[in-house]
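Only one protein chain is missing; all other protein chains are in place.
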Amino acid sequence: MLEVSGLSVSYGRHLALESAALTVAAGEIVVVLGSNGAGKSTLIKALSGLVAPHPGARVTLDGTALHKLPAHRIVEAGLALVPEGRHLFSTLSVAENLALGAFMPRTRAQAEASLERVFEVFPKLKQRLGQIAGTMSGGEQQMVAIGRAMMTCPKLLLLDEPSLGLSPLLTAELFRALPRIAATGAGVLLVEQNSHHSLAISDRGYLLEKGVITGQGAAADLLKSEEVQKAYLGM
Amino acid sequence: MFVNAVLSGLTLGGVYALVALGLTIQYGVSRTMNLGYGEFLIGAAFAVFMLFGTLGISPYLLAIVIVPVAYGLSWLVYRVMLMPIVRRARSPMALEIDSLLLTFGLLFAMMGVLVLFFGGNYTSYSYLSVPVHLMGETVALNRLASFIAAVLVGALAYGLLMRTRTGMALRAVAVDPVGARLVGIDVTWAAGLAFGLGGAIAALGGVLISTYMTFTAEMGVVFTMKALIVVIMAGVGHVMGALIAGLALGLIEAFVAAYLDPGLTVAVIYAVFLLTLLMRPSGIFGKAAR
Amino acid sequence: KDATTPVKIGYAISLTGPNAGGAGTTILPNYQLWAHDLREKGGIKVGDVIRPIEIIEYDDRSNSEEAVKAVERLITQDKVDILLAPWGTALNLAVGPLFDRAGYIQATPTAITDRAPDLIKRWPRAFLLSGTAASWAEPVVELMAEARAAGHIDDNVAMVSVADAFGIDLAAAARKAFAEAGFKLTYDRTYPVGTQDFSSIMAEVRDTKAFVAFSYPPDTIAITDNAQLHNFSPNVMYVGIGGAFPMFLDRFGASADTLLTHGGLNLADERVKGYIDKHVEVTGRRPDSAGSIVMYAALQAMEQAIERTGSLKGDDIAAELKSGTFDTVLGEINLGSQMMPNIFKAGQIRDGWVVGLGPADASGRGDFVMPKAPWPAR
Amino acid sequence: MTDPILRLNGVRKAFGGLVAVNDVSFDLHRGEILGLIGPNGSGKTTTMNLISGAFGMDRGTITLDGAVISGLPANRVARKGIARTFQLLRLIDDMTVTENAAVGMAFRPGQPWNAELVTRCQTYLEVVGLADKAGLEVSKLTYIDQKRLELARALAMEPKVLLLDEWLAGLNATELRSGIEIIRKVRDMGTTIIMVEHVMSAIHSLCDRCVVMNAGGKIAEGTPATVLTDPHVVEAYLGEPHHA
């Protein structure tokens, strides 16, 4: 479904991502592992159009070329991002934040159903609909951010460290929710530090080091790989 | 005297509210401070003055042409002039400074054009300056009409922002442009729209004001600053707040003139503004995010 | 210097800023008119030689510091031969020391200050043609007294003034004169510059038969408009600066008739009529009914003084201006007092002009029509 | 046991109708690491904010070494010896690493303003492993290095009590290990620590005691081993029991 090739990004003179290539199939959960500063967020931002890649990059989602589109058109094409730092509408209410997730014409019709799905994953949000998003705790805000992305009815959901700051209970819930999301036919591309957990629910994984994809494989194989264990699993 | 003060306060405040409304939409959404805002107002006033003088068409009818033109011009200002600095801005602070500097230039350029065309003289014409008797008091029809128009447009804009999808999108952009893009909102479109709307409202204000006020080509700044006072007092981006604060300032001005001393009107307005901010540093309705 | 070296005439005036309206009405057209006159004659006559003229114009942007700089520039960079005055009390006083130090004539009808008698002693080449604030307020009071004598008003007068130098100084002088004349001020308030809604004030003065406003042009318009709207039509009503401006007279047309205001002309005088026609012909606009003609008369006097003395030196010209008499649009004048004698400071609007009524010693006074005609119905 | 270094007594804070911290009391003993854990939104950050004086509380008292510090503004609390890191990093982007670290040291009472200050900051950069990046601008640092710098800056205050708010969040397992090492080192230097953390392995290996919060109130207190098996805690926070 998602096909990426030759994706490079620079910040000024610093090459943060070099010729990345990867694929995600429908209904598949794919995790990108990498140490801090490896370029994971950069990869994800480039896919969503928040940073401009070098010419020569190719990103397609179900055949639609995304690499030339501005960010809002990429969302429209079905690629949603839960970004690092969340970018919630902090002075609007939780309800409005979620409603804005269903802003695009394509998603409006399903807004009700999407909302139900969000409440299934994060029941707490249902009681907090009136709260101003900016006053919520870190973890609560993360829920709103994921919920909002779910509201855009994505074909592919990109998550940048979604479990950051979530309690173990919620982290577990989140990791249970992701397969459910994938089960609806959406692809999930995940960047996580919580490698144990994420590899456990993923189908495949990529390893990113210093801006370069250095390895890939089935999640189960990666879990067993010595190299991965040493670098990411702390074993 | 009380009724008189209320009437004069409302008619005055109605226009403050309207003009502030345009600016709060513009600034709130696009986050670019437009120091040239008042020039749109004065520009429209001169346009009416000229067209009314030559063609004799009612200013209110002229508004039907002038307001859309102002929308277009204002939209163009955003797309052509401001977009480059929006693109290059590395931080909100940098954008704030750049837009301040750039629209400072715009202010002078627009004022310069008006001065070249119309000179520095006072300009004034008379339209609908007829008395209307309301509750035993007299108001000018042109002021009353302006008040009504201000209320209507204010309500319309409020409805647009609070009740429609487009409005919600505008508010979302005002809060977090990156977040807005992530839910599929075209931020450039939204900012351009808001900028255009602001310019259109300013122009409408200019049309209305020109029917009863003496103006000069250089008075734009006065309106920009008055509008800013209202916007800030209400809290940036707070539409209803701007309307309320605008009306309140008008009423205060009228009551001070009637019961205290006309010499203190402006001083009291600013005193009220300053005290408000001291008590509520983000404006009356402003919410501080965590 | 021979007949081909041009005489440089320079001035810095408010082309922009809050003063632009006044400067563009009263002073600038007369500078242009005078320059036009001179060019028609082939230049300015310095003694026996006619020398061409060159005009240098700057904008002081209604700002004292800019005015100081621009005048310094005219003096030391452009080295003008004749320096013309800016508009308004503040700017004329700001550049006064420069004119004085560099030895130029400073002739202006737009500086009205009670310090005028001191200032002309301090600056012997300054001609503050309009004199003191009191000399503008007193004729207004005289007219009120006349109306009282005729039984149109009683001892009660309502007065408002704009909170700026002109309004305050005139109000202060008027307060004194009113008291001396046995009047009582039933309402006496100032309002800030920029005020354009006077309905509260109208509501308060509603029952007064005599109303005086020492106002600036935008407020003069607003006060008149508000008075008409609220049908506040006192038997005698005076409005301040702007009442004599064509802009005002055009806007209100016949409805402003019999209103009192500043300045005034002797329209019966052929020279005045001639001046008006020429002003319209050359600048495309009517002159105001107050300072315009005074400014122009002063320019004429200066021109004649230059011709007579054959010198462009300020000292020579000033000496001649003070001792000689000059034939101007205001008649035969002498500027020995460094002020313009015989000019109207209060008058009554009639058919789009202001007919001069006071002070009493000015010649060619028109009729004082009392009471004020009621406002036409709207 | 000696007197506690920090004592919270009946502390309460409400935002509008929402009671974020409700009648919380606990002691912090000299030299220990106390874990403050609980579900999202249970009031941990708010508690830290109350200790550090970020905002005033509605009720209760906080004492440091027996002296009341509640009610003092943040800057006074800091000068009494409480340092903190922030859950969302708060570094100054256009300053260098050294300058950021110096922020911690420069405004302590009686601290001279001289070259020695820079040298001493350097030692704390060494503790967190940033010594070789001293001259870089903060915006050029990776996330983990920025976290390290947050800590170095707090250490430069040479505080009696250090508050760490999710300082270990976002690290992968390998990085986590080195992070844990650093905290241990800091404790060994004699600093008493309160840490808010969701990473259970870190809680296990570092904390002497834990306070568990839920919905603003304290629901458990004790060694990690006991609280993390407490059924209330498991239900509210962990979802499944964690064993040491």
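Here the chain labels run A, B, C and D in written order, and each chain numbers its own residues starting at 1.
Throughout what follows, a contact is a pair of C-beta atoms (placed from the backbone, for glycine too) under 8 Å apart; a residue touches a chain by one contact, two chains touch by 3 or more.
Going forward, contacts and distances are computed from a predicted model.
One chain of the assembly is not displayed; among "Cytochrome c oxidase subunit 2", "Amino acid/amide ABC transporter membrane protein 2, HAAT family", "Molybdopterin synthase sulfur carrier subunit" or "Urea transport system permease protein", its UniProt protein name is "Amino acid/amide ABC transporter membrane protein 2, HAAT family".
Contact with the chain not shown here comes from a single listed residue; of B:Met33, B:Ile209 or B:Ile252, that residue is B:Met33.
Of the listed residues C:Ile9, C:Ala35, C:Ile53 or C:Ile75, the one in contact with the hidden chain in the full complex is C:Ile75. Considering the whole complex, the residue from C:Glu138, C:Asp169, C:Glu303 or C:Glu320 that touches the absent chain is C:Asp169. In the full complex, subunit C makes contact with the omitted chain through residues 15-16, 18, 57-59, 61, 63-66, 68-70, 72-73, 75-77, 89-90, 93-94, 96-97, 113, 115, 122, 163-165, 168-169, 172, 190, 192-193.
Residues touching the missing chain, restricted to subunit B, are 33, 81, 84-85, 87-88, 93, 96-98, 100-102, 104-113, 115-116, 188, 225, 228-229, 232, 236, 263-264, 266-267, 270-271, 273-274, 277-278, 281-283 (touch as defined at the top).
Not every partner is drawn; the one left out touches subunit D at residues 52-54, 73-79, 83-84, 86, 90-95, 98-99, 102-104, 106-109, 113-115, 117-118, 153, 157.
Quick note on the criterion: only the chains that are shown with their structure count from here on.
Located most centrally within the structure is B, per distance between chain CA means and the overall CA mean. Per-chain Cα centroids separate subunit A from subunit B by 42 Å.
Each chain gets one centre point, the mean of its Cα atoms, and the points for subunit A and subunit C are 76 Å apart. Taken as a graph of touching chains, this assembly forms an open line, each chain in contact only with its neighbours along the path. Residues of subunit B that touch subunit A in their complex: 165, 168-169, 171-172, 175-176, 178-187, 287, 289-290. Across the complex, subunit A is touched by residues 15, 38-42, 45, 87-88, 142-145, 166, 169-177, 198, 200, 236-240, 242 of subunit D. On the side of subunit C, the complex with subunit B involves touching residues 14-18, 20-21, 23-25, 160, 163, 189-192, 194-197, 199-201, 203-204, 217-218, 221-222, 225-226, 228-231, 242, 245, 247, 251-252, 378.
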